[in-house]
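Of the protein chains in this complex, all but one are displayed in their positions.
We call the chains A and B, going by the order they appear; numbering starts again at 1 in every chain.
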Amino acid sequence: MLLPKEKLSEALGALAAEANVIAPVKWEGDVFFMPYKGGDVCLEGNGKLPPKDVLFPKTEKMYSYSIAKGTMTEHNDAAATILFGVRSCDAASIERLDKVFLEQGYKDGFYSAKREGLAVIAMGCDKPMATCFCTSMGIDPMKAEVADVQMCPVEGGFTVEAVTEKGKEIVKKWDSLLDKKSKAKPAKVECSLNINVPEDFEKKLMDMFESPIWDDVTKACLGCACCTYVCPTCYCFDINQDVHGDEGTAFRCWDSCMFSDYTRMAGGHNPRPSKKERLRNRYLHKLAYYKDRHGKYLCVGCGRCIANCPAHLDITAFAEKAMEVE
Amino acid sequence: MSVKENWEPKILAFCCNWCTYTGADLAGLNRMKYPENVHVIRVPCSSRVNPQFIIRAFQKGCDGVMVCGCHPGDCHYATGNYYTRRRFMLMKRLLEHNGIDPNRFVCRWISGAEAAKFRDVVTQVSNQIKAMGPNEKFREPYYLEKEAE
Partner (left out) sequence: MINEIKNACLKAFESGEVGYIIGWQATRFADKTTPLFMRSAEDVEKLVWNKYCVNSTAKYALEDKYPEKKIGIILRGCDSRAVARMISDKQLKRENLYLIGVVCDGKEDPICATCSHKTPVIYDVLIGQPTTEEISPERFAEVEKIAAMTPDERYNYWAVQYDKCIRCYACRNVCPACNCVECYADQYRTGWQGKAHNRAENQVYGLTRAYHVGDRCIECGQCERVCPMNLPIMSQTRKMLKDINDLFGPTECGLTIEEAPVLGEYDLNDREEFM
C-alpha cells in the first residue's frame, strides 16, 4: 500500500482529529517532535531531540499533597498518543526503555500508562546523516522494532504496512487515501559510518574497567550533559519536591550521569569524582552493562551525541579504540 | 489574565539595616501612612542583595522589587553601596533586555532620617505598579497556577 506524498498532511489531520499526534516539525530552525497542529511535517534528519519526552517527560508531576486540606493527589494522566515519523533508531530506543521501565520486576506506573496509550508510526530512513551508525548496532533503518505501523519513503510517497492490531486501526482511518495497488518497495539503506562491533564486545569492555585507555578517551570531555539529554536511550531521572509551605508537589525530572551530584552521597563522598569515571560509566552503560543484562546495546546509533558534543567526542571512535586494546 | 477586583500588588523591598530600615522604622514611629503591600526584608547592607534574589522574587509572585540602601558615602561598611550601585545599574538593564519593565525594579538611596522619602518612594512605586497591573513574567508554574485560581 502506498500513501501519496501530497496526502500525508490529510492522513495526519485525520489522526489528529481523534488523538494527540506527535510528529517531527520544524521549530526555531531545528526539527522537534511536537504536537501536530496541521501543516507540513519535516522528515529530514533525526530531529534535534529524541521522542523519549513523550514517554519520559523532562519534568513530570508525580503527586501533590496539602497538609491543610489533608489531601494527596496522584498525577498520572496519559492521553492516547500517536507518535509519527519515528526512525528505526528512536523506535529501537522505545524498546530499550520498555525493558527498563516495564520488565525489571517493577512496572513504572507513569511510564506504562503513557506507553499503553501510545501507537508508533515508524518512518523508514532513506537518508542517514553523516553521524548515523544504527546499522552497526544491529538496527534496520527500514524496519523499526516497536512500530505499530511501518512506513517507508519511496518515490511519490510512503509505503504503509500495519504491523499490530493498533496499527490496523490507524491504517483503517486512511482507507480512502491509500493506493492499494502500488507494489513500491523501499531500497536497502546503509549508514556511511560503520563500525564492526565484534561478538562479546561487552565482555571485553567489562574487563577494561581499570584500563589506562579511559584517561585518554575522556580527556577532551567537558563534563556537560549534552550527550545524555540528546540521547534517545538515556533514562536516568531524579525525584525532587517543590514545597510551598504546607503543600507541595513531587516531580521527577531528567538527570544525567555526567553531573557531579549524580553519584554524590549524603555524606559528601562521590564515587565518581571526575569526568573520567562519569564518561566511563556512560560508555560502559551503553555498550556493556545493558547488553550484559538485556542482550542488546543501549546505544541505537542515532548519532545525536556525536553531532552535538561540544568537544566532538565520538562514541564510535571510542569503540574502535577499545577494540584495538589487547 | 484579567486583573482581579481589589487586586493589590506584591512588592518586595530589600532594605539596608543601617539606613533604609531605620528610615522605615522612623516612618512608622511618626505614624506616616504608606501602602501595606510593600514587604520589607532587612539586609545588613544593600550590597548583600544577590542579583539572583531579584529574579527569584519575580518568579515567586512579586510584582515589583526594590533595593534600598544608604546614600553613597554613608555606607556603614564604607564602600558597600558603591558596589550596589554598579551591580544594580547593570542588573536593571539586563532585566530590561529580558523584557521586565524597568519600573518594576527600583533602587533608591534612603537614609535613616528620610522617613518621608521612604513613604514617598514606596507610595510612588506602589501606585506605578498598580497602574501596570500584575506581573506574569518569570513566574514559576506553581505561582502561575495559583494566580489563575
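Keep this in mind: contacts are C-beta pairs under 8 Å (C-beta built on N, C-alpha and C of every residue); 3 or more make two chains touch, one makes a residue touch a chain.
Just so you know, these numbers come straight off a predicted model, no measurement behind them.
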Given B:M91, B:A115 or B:I129, the one touching the chain that is not displayed: B:M91
Residues in subunit B touching the chain absent from view: 51-52, 55-56, 59, 72, 79, 82-83, 85-91, 93-94, 96-101, 107-109, 137-141
Residues belonging to subunit A that touch the chain removed from view: 28-30, 48-49, 58-59, 130-131, 193, 216, 219-220, 222-226, 228-230, 238, 240, 242, 251, 253-256, 259-261, 264, 308, 310-314, 316-317
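Rule of thumb we're sticking to: only the chains that are shown with their structure count from here on.
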Whole-Å separation of chain centres (CA-atom averages), subunit A against subunit B: 46
Residues of subunit B defined as touching subunit A within the complex: 142
In the complex with subunit B, residue positions of subunit A that touch it: 242, 244, 249
